[in-house]
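Omission of a single protein chain aside, the complex is shown with its protein chains in their original locations.
Per-chain numbering from 1; labels A and B assigned in written order.
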Amino acid sequence: MKSLLNRETATGLLVTGFGLSTTLYAQSHYKLGTFRTPGPGLFPTLVASALTVIGACLLIQSLVQRQAAEATEFEYRPFLMVLLSIAAFAVIFPYAGYGPGVFALAVIAGFADTQLKFVHKLALAAVVTVIAVGLFRGILGVRLPILGMGGF
Amino acid sequence: MKAIFAALAACFVSSAALAEDFPSRQVTIVVPYSAGGVTDTYVRKLQPELQKRWGQTIIVENKPGSGSLLGAMDVASADPDGYTILVTAYGVISNEVLMPEAPFELSDLSPVYMLGRGSNMLIMRPDYPMDGIEEITAWAKEHPGELKLASSGVGASPHIAAELWASKVGVDYLHIPYQGSAPSRLDVMAGRVDGMMDGVSSVSYVRSGDIKAIAIAAEERHPSLPDVPTFREAGIDFVFGTIFGVYVAKDTPQAVQDEIYAAFDEAANVPEVHEMFVTQGLDATHRTQAEFKEIVAQELVQLEGLVEEGRLTPQ
Partner (left out) sequence: MDSILSNALMGLEVALMPTNLWFCFLGVFLGTILGVIPGIGVLVAISLLFPITFHIEPVAALVMLGGIYYGTTYGGSTSSILLNVPGTPSSAVACLDGYPMAQKGRAGTALFMTTVASFFGGTVGIIALMGFSPMIAASALKFGSAEYFGLMVLGLVAASTIASGSMFKGIAMVLIGILMGLVGSDVYTGTLRFTFGQMALFEGISIIALAMGIFGVSEVITSIRSVKRAGNADHDITFRAMLPTRAEMRASWMPMIRGSAIGSFFGALPGTGGLIASYMSYATEKRIGRAEEFGKGAIQGVTGPESANNAADQTAFIPTLTLGIPGSPTMAIILGVLIIHGIEPGPMVLVNQPDLFWGLVMSFWVGNLMLLVLNIPMVGLWVRLLKIPFHLMYPAILMFIVMGVLTTYNNVIQVWVLLLLGAFGYVLRYLGFQAAPLILGFVLGPMMEEHFRRTLMLSGGDFGAFFDSAISQVCLGSAVALVLYGLYVSFSGRARRGKAGEAVNEG
């Protein structure tokens, strides 16, 4: 439409590229064997080749049809904040336990949305933390450290 | 990575304190196969007896995958305190030779107690034209690579048994691996493969006529199948069976290992349990921990031999 590289075309290129590189990787790293005695490389190579072909089909379809697909917006804010909140948990948990980890997760996740005031975000995070501890330790009896690295 | 874990574990755990009152909490037995399998059945038979002796809850955790590698890896990397015990069949030994690059060494485990030794049996599809082992061997020699033998997985005892037999009589066959003995046996029944060096757990299918038993790789005939000859009777010196053993992480204090040995020995010799082992055709002779370790070492030598012959290919 507007530019040559619309989203559909880019998708086609991505899939083709992924398929091709996987095909090459699989057939160069793993034994193909023969059809009589197939090796570990045969099936991945076939599947990845098929993916390359499908990628090419997507590419052709995007060039031929040039329909504008329904443009959903990329939600940067929720996307980044949600991922950041998970990362924070993963970083904090090994050192401080899941209590602080969940708290950090809930606070950062709160920023994915703009409805609450900061104080309310903290309060919500505190509630979520209490739920987490209460449920996983209290009810389910999961033995993971709540606070710190050790046994508590 | 593993070294760090070990060091960490050493910081937190004082092994001397542990040995005295083992077990002071719940013990987990990892079975690297599906529930309902042979190993699992044995463990569940032993579980109440162990529980009685130790007065602690014993959890049986089935952890199938990659032969028996996943479960074995779990136990090897657990705290070496005896609270995580592996009970497994042959795979843990053969993987050592077959998968040298896997992130696991048999030496990460310490063999503690040998429950017993099974024996493999050549079973064939019901419509297979031949019945005698000599006949089948002769046919297989004339038609290299045409006899299709299934196995429950690469490195599992049916696979190793088939390779050993083939090595002894000098034939080439076609190995068709499956995931687990149930699907492989099903394809033998359906006639898609010719046969399999199955464990004796297939006795009931032989009785029902779904498969036929040709010969057994034991010293003597199986009590439940008195008509099935041994390979030795046919002049083939081939005795082989899976090894059911109890293992723990290698740095487990010896005092704890001794207690585990004693507990399993007691449980396995409860008349009811022992009887089950015998009717299953298990050679449950009493063996010390040192003897068990020696047997494991011998198996490794035998497997290395198969690798040198080119019959087994390490990955």
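Methods note: a contact is a pair of C-beta atoms (placed from the backbone, for glycine too) under 8 Å apart; a residue touches a chain by one contact, two chains touch by 3 or more.
Quantities reported herein were computed from a predicted structural model and do not represent experimental measurements.
Participant: Check the options B:48, B:132, B:170 or B:183 and report the residue that touches the missing chain.
Facilitator: Considering all chains, including the one not shown, the answer is B:183.
Participant: Over the whole complex, note the residues of subunit A touching the chain we left out.
Facilitator: So the residues of subunit A touching the unseen chain are 7-8, 11, 14-15, 18-19, 22, 25-26, 29-31, 34-40, 42-44, 47-48, 50-51, 54-55, 57-58, 61, 64-65, 67, 69, 72, 74-75, 78-79, 82-83, 85-87, 89-90, 93-94, 98, 102, 105-106, 109-110, 112-113, 115-116, 124-125, 128, 131-132, 136, 140, 142, 144.
Participant: Can you list, in ascending order, the subunit B residues touching the missing chain?
Facilitator: Listed in rising order, the touching residues are 1, 31, 34-36, 40, 62, 64-67, 69-70, 95, 98-99, 101-103, 148, 153-155, 174, 176-180, 182-183, 186-187, 189-190, 192-193, 313, 315.
The rule is short, and it goes like this: only the chains that are shown with their structure count from here on.
Participant: Using mean CA coordinates as chain centres, what's the subunit A-subunit B distance in Å?
Facilitator: From the centre of subunit A to the centre of subunit B is 40 Å.
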